[in-house]
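All protein chains but one are shown in place.
A, B and C label the chains in the order they appear, each numbered from 1.
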Amino acid sequence: MANSKYAYVREFELPDPLLPGTFMLFRLDGHSFHRFSDKHGFTKPNDVRALQLMDHAAKDVMTEYPDIVLAFGESDEFSFLLRKSTTLYNRRESKIVSTLTSLFTSCYVFHWAKYFPDLPLQYPPSFDGRIVLYPSDKHIRDYFAWRQADTHINNLYNTTFWALVQQGGQTTTEAHATLRGTYSKEKHEILFSRFGINYNQLDARFRKGSVLFREEITPDLEKPSPPGFTETQTSDDAKESLSTTAEKGLESEEPINEVSQKLEAEEAKIAKKAKKKGKLPQTKIELVHCDIIKDEFWNARPAILGE
Amino acid sequence: MANSKYAYVREFELPDPLLPGTFMLFRLDGHSFHRFSDKHGFTKPNDVRALQLMDHAAKDVMTEYPDIVLAFGESDEFSFLLRKSTTLYNRRESKIVSTLTSLFTSCYVFHWAKYFPDLPLQYPPSFDGRIVLYPSDKHIRDYFAWRQADTHINNLYNTTFWALVQQGGQTTTEAHATLRGTYSKEKHEILFSRFGINYNQLDARFRKGSVLFREEITPDLEKPSPPGFTETQTSDDAKESLSTTAEKGLESEEPINEVSQKLEAEEAKIAKKAKKKGKLPQTKIELVHCDIIKDEFWNARPAILGE
Amino acid sequence: MANSKYAYVREFELPDPLLPGTFMLFRLDGHSFHRFSDKHGFTKPNDVRALQLMDHAAKDVMTEYPDIVLAFGESDEFSFLLRKSTTLYNRRESKIVSTLTSLFTSCYVFHWAKYFPDLPLQYPPSFDGRIVLYPSDKHIRDYFAWRQADTHINNLYNTTFWALVQQGGQTTTEAHATLRGTYSKEKHEILFSRFGINYNQLDARFRKGSVLFREEITPDLEKPSPPGFTETQTSDDAKESLSTTAEKGLESEEPINEVSQKLEAEEAKIAKKAKKKGKLPQTKIELVHCDIIKDEFWNARPAILGE
Partner (left out) sequence: MANSKYAYVREFELPDPLLPGTFMLFRLDGHSFHRFSDKHGFTKPNDVRALQLMDHAAKDVMTEYPDIVLAFGESDEFSFLLRKSTTLYNRRESKIVSTLTSLFTSCYVFHWAKYFPDLPLQYPPSFDGRIVLYPSDKHIRDYFAWRQADTHINNLYNTTFWALVQQGGQTTTEAHATLRGTYSKEKHEILFSRFGINYNQLDARFRKGSVLFREEITPDLEKPSPPGFTETQTSDDAKESLSTTAEKGLESEEPINEVSQKLEAEEAKIAKKAKKKGKLPQTKIELVHCDIIKDEFWNARPAILGE
């Protein structure tokens, strides 16, 4: 039963390297998430737990893959930017697309119970992913602008739509009819005049989406344990930190805030350990909900697009 | 904040259709599963729970995607054959690769607790996937022969290796040295003479791997609820059945055998419902551990390679 | 001025191998040949010299590339079938597409004066080419049926159209109007009743296109020098024969028929030389204008699709 006579079938495996010197933009989307959110009773128009779970999975992916320098999430999709010079998996397309989609999915299911402690996952959700190559900085800026503008447009529509339904008593058909052809300004007006909602004061997470990026840790900044949803690591520690975090996470049944504190303590320990080694620049992954269309964000972080 | 000025970035999304009229062979592999199995204390040389979990995930994927007509699994890898004429996702490579890898991963994590009720998952595992195209029946036969021959070679080696270590008291270095350059026959001999193990009587699952295929249900065969790890469905019911199964699965904390019985009952119900509709030929997914190198398996199931 | 610091640019050259085990169908088309035929006053609806020149160029390409087993030409296009198992240029797409297109073009310009002795080429014509992969015999049969059916449809239309214009005195606009919506049968009727033309008795070259294939030479058949447009060679001699033929051709200013005789004599010599070596089966390239839609042609030549 020698294997060698069949091994020729490997010759059908064709190479699929992605063009060097270009940014890889990896985007994933939930598969049939309309149904998934219905089955799990997600809050309309935004379910903060579901969004936090997405962010958590995205952060785990970034932690595992240091060549991801930026990520942006909204609803059931997340975009990841890999640096132009990355040689991850020799830039093999299927390998990268499948591995990143798989890890994100795994983290999503793995962390589910932390964000929905009372609601068991009803069935295994899935995502699809793809890589798009962009040659220049401008394309990357425009890509993320495209996604964040999309976030705004969708969220303004959905917020107004569900206000009309949930507070205004309209049917969904009526609400769609009310909004047909309206401009942004008119939706703001409906929200404010009918429901007393100042759109611009809603949670920035809903209006701006989630932005994850790496920040170098300078010794001074490090002493006070970093606030919020951040993680400190060197790339050497990436693998370790992911699994350690995971272990801790699994054992706990605490509410989300306490989980967060525990994660932070964990991260501080990792940061400390990494610092001792002192080899690589220490970075932490920051989660913010800010504008990434204008120049400010990018000018303050030249490392994202630079080499 | 009009979206339209940025939408040009979509033009960088290039088409990636796979050649029509060819079989798609989708294979996925565990990412760093050496470490994963160490961390979770998998039994050497084979952990039956881990293999059953792989089979379960593979079966869920087949259930969801009726165009998958055959699957073969060993260790931490699984191969799926899609029929030549499939138009799944318009044969877009990234879409198919990422979605199938994602769903398998999701099922693996989702069902973990059923197979490892006492061992929480330590961190989120991931898989990578790829599609290889094969033009002819012969290539497909040789592909699966290649994988099953590989199963045999690896399992014979590993079985002998771990016998030398676990029962023979050798270190792993010594065991490798003992086996260096040995032929198949000599490994059989070591197993039998030193450890009283008749290799050919070991669990076929370990020696042959797992073979999943669809079998049409004829009315007569259907009455006695189908035994073992099978599922009856029409393609219309694919989606429904997956999530229903999943829901049931989650609630239960029973040992594996009872879970299996419950699954069967579930499947019988689905089969019944499908039969009432009576439109599509009803199929169930069978799990066996038989030879797929010789002609017998294929001759008995012409539908696998046929259109 | 060391070269090495720039050599990294080679890393951007990505591999482009074509799937093994599939037929390659290489098709080329004249670029702007409407204008080209106008500028050179090609006879309407068919210019036999231009078609013979196409055939000659195609035959030269087949002579140079023994893995081409069949070619079909009509108007300003030619299709070439490469055997499934070909490893020509390691199946690199750009290499094959560009080289075959280039050689065909070169032969077309090179042989121009033989077919248009009184009409100098007005400007350099060009062709574009592409490769399409087909997995099975049936696809290849259907591909050639598609092209030959196209030949028939176009030629029947054009023959009727130009009869209306040239013999019937219609303007081109009127002739298009006359033919709008007519079926095949009606065109036959117009040709016959108005112009006394029995379509089925027109030159088969126009109605069926040009079919080029290799035929093995058996010793008995070889003695009487092969009639018509054929060439005998072994693949070893391919390169030699092309250039020798070319040299002879260039020197001559004889009318086409004498050129043909000279070519045959040349070929007979090559065949003889090849026979002495006696290694490879000797083949000659035959040009016919027969049906390739029905089974007969293919059944008589199993080697075309076989390995």
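In the analysis below, contacts are C-beta pairs under 8 Å (C-beta built on N, C-alpha and C of every residue); 3 or more make two chains touch, one makes a residue touch a chain.
All values reported here derive from a predicted model rather than from experimental measurement.
Novice: Where does the absent chain touch, in terms of which shown chains it meets?
Specialist: It touches the following shown chains in the full complex: A, B, C.
Novice: Using the document's definition of touch, tell me which of C:D47, C:D67 or C:E93 contacts the absent chain.
Specialist: Once the missing chain is taken into account, the touching residue is C:E93.
Novice: Looking at the whole complex, which of C:D47, C:D67, C:D150 or C:E286 touches the chain that is not displayed?
Specialist: C:D150
Novice: Among C:P124, C:G181 or C:G196, exactly one should touch the missing chain; which is it?
Specialist: Answering carefully, the residue with contact to the hidden chain is C:P124.
Novice: Can you list where chain A touches the absent chain?
Specialist: Given the touch definition above, chain A has residues 19, 21-22, 133-136, 139 touching the missing chain.
Novice: Name every residue on chain B in touch with the hidden partner chain.
Specialist: These residues of chain B touch the chain that is not shown: 11-12, 14-15, 17, 19-21.
Novice: Residues on chain C that touch the omitted chain in the whole complex?
Specialist: 1-3, 6-9, 12-14, 28, 31, 39, 60, 93-95, 97-99, 101-111, 120-134, 139, 142-143, 145-146, 149-150, 152-153, 184, 242-243, 245-247, 250-251, 293
As a working rule, only the chains that are shown with their structure count from here on.
Novice: If I list every residue number at the interface of chain A and chain C, are over half of them used by both copies, so same, or under half, so different?
Specialist: Since more than half of the residue numbers are used by both chains, the interface counts as same.
Novice: Farthest chain from chain B, going by the mean of C-alpha atoms per chain?
Specialist: So the chain farthest away from chain B turns out to be C.
Novice: At what distance in angstrom does the C-alpha mean of chain C lie from that of chain B?
Specialist: The separation of the two C-alpha centroids amounts to 49 Å.
Novice: Provide the C-alpha centroid distance between chain A and chain B, rounded to the nearest whole angstrom.
Specialist: Each chain reduced to its C-alpha mean, chain A and chain B end up 30 Å apart.
Novice: Counting in whole Å, what is the centre-to-centre distance of chain A and chain C, each centre being its mean C-alpha position?
Specialist: 56
Novice: By residue number and range, which residues of chain C touch two or more other chains?
Specialist: 19, 21
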